[in-house]
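Of the protein chains in this complex, one is absent; all others appear in place.
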Amino acid sequence: MLHILEHLSVAGCAISGVLAARGKQIDLFGVIVLALVTAFGGGTVRDITLGDLPVFWTRDPAFLLNAVVVAIATFYIARRRHFPLTALLVADALALALFAVIGAQKALAMQMAPSVAITMGIITGVAGGIIRDLLTGDIPVVFRKETHFYATAAFCGCAVYVLLASFCPTDSQRNVVTGVAITLLLRLASIRWKVTLPVFEPVET
Amino acid sequence: MLHILEHLSVAGCAISGVLAARGKQIDLFGVIVLALVTAFGGGTVRDITLGDLPVFWTRDPAFLLNAVVVAIATFYIARRRHFPLTALLVADALALALFAVIGAQKALAMQMAPSVAITMGIITGVAGGIIRDLLTGDIPVVFRKETHFYATAAFCGCAVYVLLASFCPTDSQRNVVTGVAITLLLRLASIRWKVTLPVFEPVET
Partner (left out) sequence: MLHILEHLSVAGCAISGVLAARGKQIDLFGVIVLALVTAFGGGTVRDITLGDLPVFWTRDPAFLLNAVVVAIATFYIARRRHFPLTALLVADALALALFAVIGAQKALAMQMAPSVAITMGIITGVAGGIIRDLLTGDIPVVFRKETHFYATAAFCGCAVYVLLASFCPTDSQRNVVTGVAITLLLRLASIRWKVTLPVFEPVET
């Protein structure tokens, strides 16, 4: 089941990568590049930092195929039809939640300290979107003021997951589901009710 | 011969890195950094992703020397004389073609699937230019609408190379030359006759 969810997340990220190209006059190939970067960026940074090489998508071409097919389909569909924004937000939040918890899980499996595992989870969740935004010249989603909980949601979900994994290591599946659910709910709730963290406004210097 | 061509590509990339600094008030050292990033970016991302560490340029200082000397020479020459734009375009296209096919070759040698090898070839060909453009604040060349075939050319050349390498693995040199020639010709022909891929223009949302 985790495997299916992972493919769903990759597909969700690929769609969000394609839609980020909106209004920027990027051609079909550039759009596929954006989709791949968004879908694989987080996991690639995670695998490189942890030293688990070659990175995950080189070991299972199904991921590559999935992202490319979804990107091309989105490219042609989006020229004709509106994408329901809510569906996209949910897909994006699900990808954030899944990638984050999977990242933390992998770091724990490699004997990393809890704080490192949480950090690795956040990186896995947000890095793909950050690289996508860098490439298209947008302000990375993590640094926008209207972002609501994003990295914050990933942090909470990963922290709960790491706690559960330390104290009840036997029920791995329930721990993952709990972490994913917390991230997902916090992300969606913060969008729905417009919750934000305090913003950095230093005294003038 | 491959080795000489590789050094030629590094030199071509170094020149294009230096010229990207034009009009941006970057000092000599920043210009050298740009040259190195353009010349080594693609291969570095390839080696890291494949896990072939330390990366290639740390194992042969001749690459470093080549890029630094070419960068400094270009820095001083370009303050006095015009660079022929056509020569630059050809050098840049040759570097794209060589880096792409070498990247695909290396991935195949590490037992990667064909689709992964093609992706790795494209990454090796375009990553250096993307990082260069990120650092100077330009829109990455892959995402510009007037780009013509760029990543697309690398894709076609790598795809043909990977096909040839699967079906006629005995004549390695001919396969490489074919892949490089296809990338190079597609790139130059698309510039000459202004061929582009369809651009992403979604319905308004």
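In order of appearance the chains are A and B, and numbering begins at 1 in each one.
In this text, contacts are C-beta pairs under 8 Å (C-beta built on N, C-alpha and C of every residue); 3 or more make two chains touch, one makes a residue touch a chain.
Quick caveat, the model's predicted, so the values are computed rather than measured.
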Option touching the unshown chain, where A:5, A:72 or A:134 are the choices: A:134
From A:72, A:116, A:163 or A:177, residue that would touch the chain that is not displayed: A:116
Sites on chain A contacted by the missing partner chain, in the whole complex: 48-51, 53, 107, 110, 112-113, 115-116, 119-120, 126, 130, 134, 139-140, 142-145, 147, 150-152, 155, 196-203, 205
Residues of chain B in contact with the chain not shown: 18-19, 21-22, 24-31, 33-34, 36, 44, 48, 53-55, 57-58, 61, 64-65, 75, 78-83, 85, 134-137
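Heads up, the rule we're going with is that only the chains that are shown with their structure count from here on.
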Approximate Å spacing (C-alpha centroids) for the pair chain A, chain B: 29
